[in-house]
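Got a structure here, written out as structure tokens. Questions coming.
Every protein chain except one is present and positioned as in the full complex.
Right, subunit A next:
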Amino acid sequence: MRRSRVGLGFIALAAAGALALTSCASNGGGEGGGEAGAGGIITVNNTEPQKGLIPADTTEVGGGKVVDALWEGLVYYDADGVTQMGVAESIEAQNEENTLWEVKLRDDAVFSDGTPVLAHNFVDAWNYAANVDNALGNQYFFSAIKGFSESEPVEALEGLTIVDDHTFTIEASPDFPDRLGYSAYYPLPDVAFEDMAAFGQNPVGNGLYMLDGDDAWKHDVSISLVKNDSYVGPREVANDGIEFKVYASLDAAYTDLLANNLDVLDQIPDTSFAVFQDELGDRAINQAGALTTTLAISTSLEHFGMDEEGKLRRAALSMAVDRDEIIDVIFEGTNVPAVDFTSPVVDGFADDLAGMEKLEFNPDEAKKLWAEADAISPYEGTLEVATNTDGPHQVWVEAVANQWATNLGISAAPKLYPTFAAFLDDREADTVGGPFRAGWQGDYPGAYNYLQPLYYTDASSNHGFYANPEVDQLLDEAVQESDHEARNAKLDEVQELLLEDMPSIPLWYQGTTGGFSENVDNVAFGWNSVPIFNEITTK
């Protein structure tokens, strides 16, 4: 009896020891990871998609990258952001005002389950997405189509008409065709409507890639795609598939890239900004991107209204920020100072606007403007600049506060929100109480998409509650304008008004940083900072 108790104790210990020992012994494949480079499959970093993979419900990058690989829309944007025909053979205006469009589809396009891509696949998908009852994240994207309602469930949009299997018409605003490459407008096969939630876990698209079997999406671990052999179309695929590996931190992904366990990393962690170009050499990527960082200021904030005083203060704050210094010190030169409200990668970017000197560092002028504003109504207390801290923004927000304090001689401090959700709450309720961080990544490479959602009265992302009838009217005119040059001229006018009013202060365009392993070639990043996966080749 006694002996056996002793024995038990030691067995417990021995078991623990054995566990440790066997795990030592089984350590054979420590390096390599096995997956990278094998069989022409490229591995790419990703974050876990926040929702099921339904194109019109995917609003963030983690799901967006996968959805874009699985689907092809009527058009797509090439590496330079130029619109190219995808499933559409032609998209032609049917009237003078450019509000009625006829779309003809290629007759050889198929979904990866073999069913053809027909006009009703687009119309059904759009009607579903536009119906508020289905609660898809990109619902408002369909507001340009006739018959749309933001709050009432609409079964079928008035502006969509099926002509025949391969033809349908759209009645919408004149710039509508520009947007059609965005994922919200992808078609859905009939099978999707049987059970949308199940479809989102196991989607069927018509793109260059398809899911590798039923359990291809291993949540929080990986999503495996293989080349879609049934795809016929303008683009070619140079590899056999993509494995999206989910990383909880970019640092771990970067470590894997250095170890050649990961082929493509589409964002360098900020902790490695200083060294990545040395460590990766010609495998490092650093170019301008589509994400613009701004500081928005609510127009209802005291001293910052749309009057003489408010405009002076807004201009002063902008001129008191040394963008170059922050970019050098904090971002190690990976960002580009802003000269307008859009981004260099979009059509309509402007670097010669009247009033753009307000975006240049000029502490003397800034101090003067601030003093002029003080003469109207003196500013007292601490100016707070707000951000959430669950993203990588705290450091530069603190730097901005410091620069304001130094350059304007005022008291300035960061105001930190623990989570993005808490930050959003105050933004919506208009109670942030100071300038705050904002950012915008375009959905399609056009300047209108950087201006309308942010600065049109009551627009979806107008977080500063800015309202200027002149801006609204110019945006309306621009969107009705079919001539490309004339439209961009209108948008330039909008931007010049914005520079005068400064509803938000453009800071910089976030650079696209990335890198690739020794196992792949031909890595280039598109306008939206996403690698062009289909062109990547394995060695």
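Keep this in mind: contacts are C-beta pairs under 8 Å (C-beta built on N, C-alpha and C of every residue); 3 or more make two chains touch, one makes a residue touch a chain; residues count from 1.
FYI, contacts and distances are computed from a predicted model.
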item	value
Chain not present in the shown complex, as UniProt names it (candidates "ABC transporter permease", "Indolepyruvate oxidoreductase", "Acyl-CoA dehydrogenase" or "Electron transfer flavoprotein subunit alpha")	"ABC transporter permease"
Sole residue of A:A79, A:V163 or A:V221 that reaches the chain not shown, by the stated touch rule	A:V221
Hidden-chain contact residue, picked from the options A:G52, A:G147, A:P337 or A:G355	A:G52
Residue in contact with the excluded chain [from A:G40, A:G137 or A:P392]	A:G137
Sole residue of A:V163, A:V232 or A:A248 that reaches the chain not shown, by the stated touch rule	A:A248
Residues belonging to subunit A that touch the chain removed from view	2, 5-6, 8-9, 12-13, 16-17, 19-20, 23-24, 26-35, 48-52, 59-60, 132-140, 150-151, 197, 200-201, 218-222, 245-249, 251-253, 255-256, 258-259, 261, 390, 417-425, 428, 438-441, 443, 453, 460-461
